[in-house]
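Complex shown without one protein chain; remaining protein chains in place.
All chains are identified by letter, namely A, B and C, in their written order; residue positions are counted from 1 within each chain.
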């Protein structure tokens, strides 16, 4: 067997490991193993890459130093990545993923650019034409373009989620649709040109620049709260960019791994849109994220019952079954450990405590699960919407912590509501509802919540973490 | 784009159509479309094959007649297949599938043989060695071998299921395990030899002959009732043979389609073994199919209540909910239309009628569904085991028609029973059970059935079709 | 003596035939992926459709007809016509499988359709 065959075999093994890794992602225990196997697959692929013919030739010709340089570069990258991954707080996962994602996209762009640079140099030297390679010109152009969009889009998403001051206000230039259109036309023209002159470095980098512009102008107007959809979409793009790069350098492991990631991102995007009852086009080009807050005065006037921690503790005393409903506010307040302590205190007294997790609670799919798992809350207690909704009528107290839209009964009752039709957690059916938040201000959708004015609802206005800590103390005192 | 590229594109389209076809097999409505798409995919692939380089070269050199010959051969084959498919009775589906399957296997063997013949001829003329092609020698050998096993194994299975006299008694030569071992050793030796001399036509055909022997000696000892497992396994083999042939001629549509079929056969085999609570090895090499019938005298003595059609009609009169449980005897008696009429008569009087389908009722997965569907019984009324089992306690009358093992409570109660642990339909929990069969003789597993002796069971001894027709008349008279 | 990457790709694509081992692995990749797709898709087919599934997949296994057509229609070196004959035989057998499989599957599936009385 030739060395190329061995390398391809290694790539094949890596590809299969990646598929197994995704397959094992179906359960929290097996997922750990899946992640290991994914890493093993990656290691195999990277080592195999060091034995590719061009690398070996370079080794024979110039000695070890190019490979050493590669090793150093890889070590630097890996170290930076690992440190970021360990240091970044759990609440910032969406940002972290966005950032890593962007790097992957940029890498794909550079691979295509480097490949093109070398190829066109060779073509110039040997005077052999590149004319027949239309399909590969398309792949190269796509890689450059998608990579650039991914990188800049991810950076913007990162900025918005980190709430950097520059990104606070969604950018709503009146002519932005025209600007986007212009960039899109430029992309098409450049792409067409590049296919006609597939050895032109200039055209390629112009395409990358235009792509960068698109990445920014497309992402800037989207509200910070819609960023998770954008991140999943960009995640999918980074996979597709890798797959396209695989077409450029004729490498099946890039194609397979890239398309797996592409599929994963697309599925997550679709699931999220569905759970928010919005269309992808609406998220990307509509403006729900930018709607001015509707006044809730008529809804709330005179009907709000504000209570103290001690009063809630008294209500909880008689409760046999308590359901905790976390939302985005829990992540903001970083109240997950406090919640855990409250649940422990309640359970010590014989109360059953469960958690109701809405699919789009928080700002990222599975956001709440990760947060609560961080606080060592057992996986089995986190129950999904369809599973727990029927049990609310038998629930004594539902404690809503920093959640708003996902418990808004208007989605069910008011067909004119912007979130009409979105499936929600039916907390209003519980005997008593306790809502912990700082004010009456709306959540992501910017609409008032009739739940707060309901007869069986008690409002407890405070920062999430402080509120829960006080409540725990009050419960323990009783 | 070169013509080869177009051909490959056509093959790719065909492959995708095949996957879509399988995907659409999930519902009875979409399945019809799936089957069409599969046929379209096949047509595309076959047409593309006519433009392959060797065919075009032959066209250029020898004119149209070789292609005309191919067309005639294809037309003959298609006509024979279509006529068989239309003429064969529905009850004989297992045999029909076995036969078609065998033809596919034989075709793969011949493709590999022809390819080898041509290649070795060319090698001889051009004096170029075939030595480096070990992987392809393996693929060629595998194709020939698997194809031969599939063909002969399928023929034996066909003979057994058709109950041809020659196949009535399972073949139990005392030395059969030694014979099989000898053939297996011969296979390995010939395979090894062929890899060493990959241009030897002689070794290839010897391998095919040994494979034919294996196909026969492995299948002959297996009881007729176990044939469905064998058929699914052979179905899987025929797919794998096609995939192996794809390796030989470097054709991805053969590889993809072949592996889809291979996967499908393996899954069905596994499901069937599971539902019978037996291991695949047990089915292939054990002898449950050949066990002598255990006497049921102690079980049945004095406890059997034999009744007439009129008596049953009276019991049915008061029934609100009737569940019909079909088994292999229904297929033997061809009583499906009669059952339909009985159900119509009952429903006309306001009785709810449903059908409980055990996964291995009959002699083939889904056998009962096909039979009852033939009699125009609505798909929705055929309910699967796990779905209908909880409803038996609320069922007034369960009518068991030609089923035996799948309603044997010994599987649940008696841990020493050969079928212990096999999931069964809990008909014994119905208020009254009516069992229609010809005698007290056992079913496929060869064991007595305590259900027949239960207090709430009434036995109605007669041929299935006659019994149901009489019963319908009695019901209509009331 | 510089042999940059693209030149190698070019050489690979235009001049040198793919080495057999690499070809084998390429086909193995396709095989494994297709097997996986098959497992995922087919485990979702409900029990009640297993008989049509068997016959339908049976029809698709007749894809070997593609190979049969190529060997049957290929140029035979004079004196070596036996290969073509084998190919023709394979065409007949495979087409029985194909046509029989699809038709019988259709026949069965038709029975599952709700009919007007």
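In this section, a residue touches a chain if its C-beta (ideal position, glycine included) is under 8 Å from a C-beta of that chain, and two chains touch if they have at least 3 such contacts.
These numbers come from a predicted model, not from an experiment.
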If you put the missing chain back into the full complex, which of the shown chains would it touch?
A, B, C
Please pick, from A:157, A:210, A:227 or A:256, the residue that touches the omitted chain in the full complex.
A:256
Write the list of subunit B residues that the hidden chain touches.
1-5, 8-9, 12, 15-16, 19, 51, 53, 56-57, 59-60, 63, 252, 256
In the full complex, subunit C touches the hidden chain through residues 2-5, 12-18, 26, 29-30, 33-34, 36-37, 40-41
Note that subunit A touches the chain not displayed via residues 11, 15, 18-19, 21-23, 25-29, 31-32, 34-36, 38-39, 42, 45-46, 48-50, 52, 54-55, 57-59, 61-62, 66-67, 69-70, 73-82, 84-86, 88, 90, 93, 96-97, 100-101, 103-104, 106-108, 110-111, 113-115, 117-118, 121-122, 125, 132-133, 135-136, 139, 231-232, 235, 238-239, 241-243, 245-265, 267-268, 271, 357, 359, 364-367, 369-370, 373-374, 376, 378-379, 382, 384
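As a convention for this text, only the chains that are shown with their structure count from here on.
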For which pair of chains is the number of C-beta contacts greatest?
B-C
Expressed in whole Å, how far the mean CA point of subunit A lies from that of subunit C is 40
In whole angstrom, how far does the Cα centroid of subunit A sit from the Cα centroid of subunit B?
46
What residues in subunit A touch two or more of the other chains?
none
The positions of subunit C in contact with two or more other chains are 21, 24
